[in-house]
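With one protein chain withheld, the remaining protein chains of the complex are depicted in position.
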Amino acid sequence: MRGTVFHGPHDVRVERVADPEIKSPTDAIVRITRAAICGSDLHAYHGAMPAEPGFVLGHEGVGVIEEVGPGVTRLKKGQRVVVSGLVACGGCFYCRRGQPSQCSESGGAVFGYGKNAARNLGWLGGEQSEGIAVPMADYTCYPLPEGIDDEAAVFLADILPTSYFGALNGNIRPGDTVAIFGCGPVGLCAILSAGLFGPAEIIAVDTVPYRLELARKLGANPVDAAKAQDVILNRTNGRGADVTIEAVGNEGALNGAIMAARGGGTVSVIGVFMGPTFEFPIGLAFARDLTFRIGLANINAHIPELARCIERGAIDPRPLISHVLPLDDAAHGYDIFNARKDNVVKVLLKP
Amino acid sequence: MRGTVFHGPHDVRVERVADPEIKSPTDAIVRITRAAICGSDLHAYHGAMPAEPGFVLGHEGVGVIEEVGPGVTRLKKGQRVVVSGLVACGGCFYCRRGQPSQCSESGGAVFGYGKNAARNLGWLGGEQSEGIAVPMADYTCYPLPEGIDDEAAVFLADILPTSYFGALNGNIRPGDTVAIFGCGPVGLCAILSAGLFGPAEIIAVDTVPYRLELARKLGANPVDAAKAQDVILNRTNGRGADVTIEAVGNEGALNGAIMAARGGGTVSVIGVFMGPTFEFPIGLAFARDLTFRIGLANINAHIPELARCIERGAIDPRPLISHVLPLDDAAHGYDIFNARKDNVVKVLLKP
Amino acid sequence: MRGTVFHGPHDVRVERVADPEIKSPTDAIVRITRAAICGSDLHAYHGAMPAEPGFVLGHEGVGVIEEVGPGVTRLKKGQRVVVSGLVACGGCFYCRRGQPSQCSESGGAVFGYGKNAARNLGWLGGEQSEGIAVPMADYTCYPLPEGIDDEAAVFLADILPTSYFGALNGNIRPGDTVAIFGCGPVGLCAILSAGLFGPAEIIAVDTVPYRLELARKLGANPVDAAKAQDVILNRTNGRGADVTIEAVGNEGALNGAIMAARGGGTVSVIGVFMGPTFEFPIGLAFARDLTFRIGLANINAHIPELARCIERGAIDPRPLISHVLPLDDAAHGYDIFNARKDNVVKVLLKP
Partner (left out) sequence: MRGTVFHGPHDVRVERVADPEIKSPTDAIVRITRAAICGSDLHAYHGAMPAEPGFVLGHEGVGVIEEVGPGVTRLKKGQRVVVSGLVACGGCFYCRRGQPSQCSESGGAVFGYGKNAARNLGWLGGEQSEGIAVPMADYTCYPLPEGIDDEAAVFLADILPTSYFGALNGNIRPGDTVAIFGCGPVGLCAILSAGLFGPAEIIAVDTVPYRLELARKLGANPVDAAKAQDVILNRTNGRGADVTIEAVGNEGALNGAIMAARGGGTVSVIGVFMGPTFEFPIGLAFARDLTFRIGLANINAHIPELARCIERGAIDPRPLISHVLPLDDAAHGYDIFNARKDNVVKVLLKP
């Protein structure tokens, strides 16, 4: 079959790779019908995250079950499923507590980084391909109802649950003001997710006009980053936002999110930081009683409720799709996504 | 001043009554600018709730502070406020726990029933009048920001917090299916309130076409009561609704709400029942693990977040207003509301 | 092998029954090392719950894995486990939400009632026997650490999680006063469970002196039922208990629990009611803002945290054990438990 192989920074090629195989009784083979490129795929593409070449990329995909191992009890051949980017068992200490990102069986393995993020599993494929072997398939795949098409469903594999995790971590309550720093794909998804918790207002901060315009269409109040602190104070009687969500992954945005949170508020981080440490303003955080939350999202735990929301129209992530390309054009997809060409937001791939 | 006086069943007259006076240091006098008739005002009007004639009706109103007692610390003359239907101190055991309906100082007193519901307070006016003396004014009045007009604000006095209390009691989670039994004013408000908790779908049940049509406009899926159980099962893979809200106050609707809840679901009651007991299906509730919640809403505790939602446009109750009448036409307002004439939904009075 | 067979009211016999067999890939065979008689076993024994004779009794047991089907992924031969009385899959809509009592795969099946409570499973054994076939074994069995002996562990199969479920449903908060109506085994376990939520005081109500004395030893304030309402009011400044737990299963106790709850409080029912309906005081519940919760406990969801509490000594249910009998004496165990002879509390059986 064909897959999108990482050969090094700025060098991604669609080529023939080994067919997926069932190696453990709880594996399933999924034929991919739609995949997506995620902002975190760019960390390897940039070279910011060192990665040994030769693996298939992609941790967001939707497809059809082709084959199941004898230990798979909840899936059948022919079923449409979303394949979570995160592999988890569903039954360990962590999974039982709703924290599959810490799954002790998979170690919190993620598809699409080869051995890099395969944790306990030794080898993992990527979803930007024609097919994939899915370990712990009963909990890693989620069956899709008819009411969700493939292009909406692919958002369930990572980006939408990640943004939802960020919103949950923010502990948003009805009537709150939420400020989201960053209107890339995950920040835009955070507008949808935060909206599920009844905020009075969502303020979306970025510097790129077409992304702010899309934020506006999704229901947020778009604000240029240069004016963000002032606007947030003005809209909250001088208090600051009840909840701020960092959706970029850089220190400037995170400091902005911390400064913009009101006393007693929460700062929730969904941007991925490359550095090991951050100079945390602990004196300020103490005086202002801040809660600070960060983490790898518990994707699989949140797919069911988000799938229901999409199925019934409560949220619709499809306006974020700027490009749907054939799988063979994956390299072009990486190029425009990385360079922010063509008003790119979310790039889907069609095997 | 003039007020709407209850003279007996089906006999309500606007006439001269005593001017409100400050009797306790924590009282304030509010000049009413807009009031509303509530479904629970009809209980006395029908004769279903026995009431000694001679009191001023009304527990939903908005106005301007005219005078404050020396113990009022948070209000000033000239300030626009909503006057909660529920009088509460804000500082007792119950108020501190967010349960002012059980306030030990006021006893959970409610305006607009004369001595009937005045509990510990001995005497209470009504808000369908030109003015009212408000006990425990610091917590019973809530200052209004400019962004909320009087006609939206009057919903904050009771009906919107009551519906919100019902939604909160339902413990709605994102992705849930919520079924609301009854599309009178409080049921329609419950559509707005339930929407703050991220449901995948709200199913609104009634038998009156124009009310179902309004439910649809507010974002619900309207269903005729005769088909409700089937539709709810169909929309939930045969499980039943995660949360049902009874917003009528009769046994048929409550049994419907209980039958329609899925195993492990919650039934939340906001309709006001006149009888002392209800034949609760305890065997069914045990087998299906039901949570059943009912109570006088903790209005004052929830005004702040709802005010923010209205101020920022997250919810707008004004589509429910079918009539705005001069105060002097209050008797006509009662008549059409009681008889469901003229596609009546919510009747406002303008002193 | 030998098992405790129900032959009719007051007729229970230990006799040879068919050996357990693996019939589905996710089954396991467990050799029972300790079982217990539960209050709900008495419903059939009394004749209060009609039951077709011929099945093996028992839904509380601990043992060792003898054999696992090919679809069992988390258990191994030789492992010590508690066998939950409730069979559940661990992965359906309900199990994912922590509500295995409503499991759509098992239908909420319970061991020890033959076909009566076998729901979707067609046939189920009983744990008062030498061995049992456990369906959906990965989620129905829970591996035991060394720090928990068999006699403490058997409480994890039903009675302790059931009481914990009742305490959770009560939404107990630190500083609360909790009143438990009934000091039979499940009421006594509720003392242990409620204690995990930081109550200021637990008031335990019963009429039997030796049970009240045991309640006192477990840390509760024991009160004779005749004085309960007065004592509860006295101990709460006249308010009533924040949370009441009904642990008997009769109308008198339930009315007592409702009367004793303060305004805004919660009434949680863990007693099993035989009648289909209960005359619920809906007017009182409205005025006093009561939450009423009842249901079949989500046993499997709560075993992990309770096992940790026992392992580390935070709770110890063993003081409830009044008798440990050989399996062959099960009929005697039923007799004394039913007749409340010999200061019986909890009867264990040793195969």
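Read from first to last, the chains carry the letters A, B and C; within each, the first residue is number 1.
Everything that follows uses one rule, which is that contacts are C-beta pairs under 8 Å (C-beta built on N, C-alpha and C of every residue); 3 or more make two chains touch, one makes a residue touch a chain.
Bear in mind the structure is a predicted one, so any value in this text is a computation, not a measurement.
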| item | value |
| --- | --- |
| Residue among C:Lys23, C:Lys77, C:Arg173 or C:Lys341 that touches the chain left out of view | C:Arg173 |
| Sole contact to the chain not displayed, among A:Arg2, A:Lys115, A:Arg239 or A:His332 | A:Arg239 |
| Hidden partner chain, residues of subunit C it touches | 164, 173-177, 195-201, 235, 304-309, 311-314 |
| Subunit B residues that touch the omitted chain in the full complex | 25-26, 70-71, 73-74, 89-91, 93, 96, 138-139, 301, 304 |
| Residue ranges of subunit A at the interface with the undisplayed chain | 93-94, 97, 99, 101-102, 104, 108, 169, 237, 239, 262-264, 269, 272-296, 298 |
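Note that in this section only the chains that are shown with their structure count from here on.
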| item | value |
| --- | --- |
| Rotation in the CA alignment of subunit B with subunit C, degrees, nearest 5 | 180 |
| Computed distance of Cα centres, subunit C from subunit A, in Å | 41 |
| Residue numbers of subunit A (touch at least two other chains) | 304 |
